[in-house]
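Everything below concerns the one structure shown next.
== subunit A ==
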Amino acid sequence: MISLLIAIPLLLAFVSVMWKRISKSLFFLAAIVNLIILLASWFPNGVEIHAMGNWKPPFGINLVLDNASFYAVLVVNAFFFLVSLMPKFVESYGTSLMLLMAAANGFILTGDLFNSFVFMEIMTITAVTIASKRDNFYNAFKYLILGGIAGSIYLLATIFAYTATGSLNMAHVSMAAISASSLIAITTLYTIGLGVEAKLFPLNGWVSGVYGGNDLAPVILGTSVSFAALYMVGRLFGTVFHGNGAEVLYTLALITIVAGEVAALRQQNILKAFAYSSVAQAGVVVAMISKGTAKSMGLAYFHLTNDAVAKFVIFLVAGFLVYNYKNLNGVFKKHKILGASFSMATFSLIGFPLFAGFQSKLRMIMALFSMKDFLFPAVMLLATLIEVGYVVRWNVRLWFEEETQEKAETPVVASTIALILAILLVAVFLKPEIFLNGAMKMGNALADSKDYIQGVLSVVKGGM
Partner candidate 1 sequence: MAAYKALFNLVVAFFLVLSLEGIARKIMARIQRRIGPPWYQNFIDLFKALSKHPFSNGWIFDFGVLMALGGALATAMIIPMGSITWTPFPNSDNFFVIMYLFAVGALGMAMGMVGSGNPWASIGVSRALTQMLGYELPYLIVMSSVIFFYKTASIHKLIELQRGGWNLLVMPLGGIVAFISLMGMLGKKPFDIMIAPAEIASGPMVELSGKYMGLLHIMHVFSVFVEISLFVDVFLGGGSFGWYLVKFVVVWVLAVMISSVLPRFRIEQMLKFYWGVPLGLAFLNALFVLLGWTL
Partner candidate 2 sequence: MALSTLLISLLVTSVIIYFVSKASWRVGAILNFLIGIFLISYVFALHTGTTSDLGTLFGQKLQLTWTNASFYFSAVSLMVIVSVMLFAIKWLDSQKYPAAFNMFLLMMTAGSLGVFMAADLVTLYIFWEIAVLSSMLIVPMGKKESRKAAVIYAVMSASGTYMYLYGAFLAFQRYGTLNISEIAKQMVSDPSTGIKAAIFLLLASAGIAKSGIFPLHTWLRIAHGNAPDAFSAVLSGQLVKLGSYVLMVTVAVIPSLRVFANIPFYSGIPATNYFLIALGATSIIVGTLMAIKQDDMKMLIAFSSVANGGYILIGIGTMDPMGFEGGVLHVFNHALAAAVIFMAFASVVYRTHTKKISELGGLIHKMPITFLAYLFAIISLAGIPPMSGFISKWMIYQALVRKGMFITAFIAFFGSIGSFLYVFRPLAGVFLGQLPKKYKDVKEVSPVMWIPMMILVVISLIIGIWPFPVLQPIESMRADFGIAPMVKISDPDHWLIRGFAGNWNPVLVFNLFLIGFIIAYILYTMFPRSKKVDLLAPHKEEGTPINIYTGGEYIYTPELYHYNTKFYAGFERMYEKHPSWEKVLGMLAKFFHDLGEWVHGWFFRPSPSAYAFWVSLTILIVFWVRW
C-alpha cells in the first residue's frame, strides 16, 4: 500500500513528460491521491514493512512505515498538495515536482541505506531543476556541485557502514555492534553528507542563492525537502547510530543558529533574509535532535512543523511580492490579507504568544532546562532577539512606509491558502495537540531503536 506513495508520482511524472500541457493537473492528481492514501491509513500501530519483491528485510530493500515516517510523509505530502493547488505558480515544473515528491517519499520511507542515497541524489537533481526557475542557473549549478559532493560523501559513509556491518538494512546496521573507530568515520561522513541538505553551518552556502533566486524553490524546498532531510538526520542519529556523534551535530547546529540569524540581519533582499532564517531554524531543530531523548526529538519536529508552515506562508507572500513590485515599501497596504498572514507567520517565527511558534519555543526551552542544558536556551534566545530585529524591520517596512507604485492584482488562491495557514498557526497556539501528538509519536518512534529493529526483522508481510 505504501509503495504506491512513490509509484504514483513516478508514473505520472513519466506520463507528464509526454503531455506537457496537462503536467499541472497530473501533479495535482498525484498530490491528491497520495494525500488520500495517507489519510486513509492513519498512524500505523507498530511498524509496517513492505519488502520490495518479497525479499525478506535483511536481504532485500524494504519500505518501513512506523509512526515517525508516517508523520514525516504526511507533512511532506501536505505541502506538495498545497503547492499543487496553485497551478499558475507551478507553471511548467509539474514533472520535476512530481519526481521530487516521489524521491522525498522514498527517502523517508526506505529502510535501506543505499536506497536512501539513491533517493537523496534524485531529490538533489530535481531540486536543482526547480531551483533554476526564473533564470537562477548559476545558483542552481552551485547547488548541484555541493549536492554532488554531499552525495558522494553520503555514499562513502554507506559503504563504510556496509563493510563494518555486512548489511545495508538500517535495522540490521543499528543492531550490529560496530567498532568505535569505524563508527566515528561513519557518523562523521553522514553528518557531512546530510549536513548540506540539513543546511548545517559551513555547508549551507547554497541556501541563499537557491531560496533567494526564485519564488517556487523556497516554498517547496524550504518546507518539505528540508523536513525530509531533518527526518533522516533523526532516523540515522536517533535509531540507527543511537546518538553516537551527537556532540558534533550539537556544536555545528549552534554555530548554524547564530550564523544564520546574523547573516539574515544584514540581508536587504526579503527572500534571502528569510532563507537565512530557515537556516537558523534548521540549526535549532538539529541541535534539539542531537539531544537524543524521545521528548527532545518530538519537540524538535513539533517546532519544525510550525516553522515549516510559517515558512510556507512567508515564502509564498515574499515570492509574490519580489516578482510583482520593484520596491517593497508599504506594499501590504494594497494586499491586506497577504500582509496579515505574512505578519502572523513572521510573529509565529519569533514565538510571540497567540501564534504556534510560542508553544514550540517555550516547550523546547522548558525541556532543555529540565535536561540541565543552559547554553542552548541562551543561544536560542539570543537568536530570537536578532530575529525580532529583522522581522520587525521587515514588517514595519512592508506595512508602514509610503507606497509608490500602482497595485498588482492579488493572487486569490495564494492569499486564501496563506490566510488558512496563518489561522492554522493561531489554532495550534490554542490547541497545540494538532501537531504535538503526531510529533511526539514521531519522537518516540525515532528514539527507541529496539522497537524499530524488532518490527523490521521479525514481521514480514508480503508486498503487493
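A quick word on the picks: all candidates are chains of the complex that A comes from, given by their letters.
The definition used in the following text is that a residue touches a chain if its C-beta (ideal position, glycine included) is under 8 Å from a C-beta of that chain, and two chains touch if they have at least 3 such contacts; residues count from 1.
A quick note: this is a predicted structure, and the numbers were derived from the prediction, not measured.
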Hey, among 1 or 2, which one's touching subunit A in this complex?
-> 2
For subunit A, which residues are in contact with candidate 2 within the complex?
-> 141-142, 145-146, 149-150, 153, 184-185, 188-189, 191-192, 195-196, 201-208, 245, 248, 252, 259, 262-267, 347, 352-354, 358-359, 362-363, 365-367, 369-370, 372, 374, 377-378, 381-382, 384-386, 388-389, 392-393, 395-397, 399-401
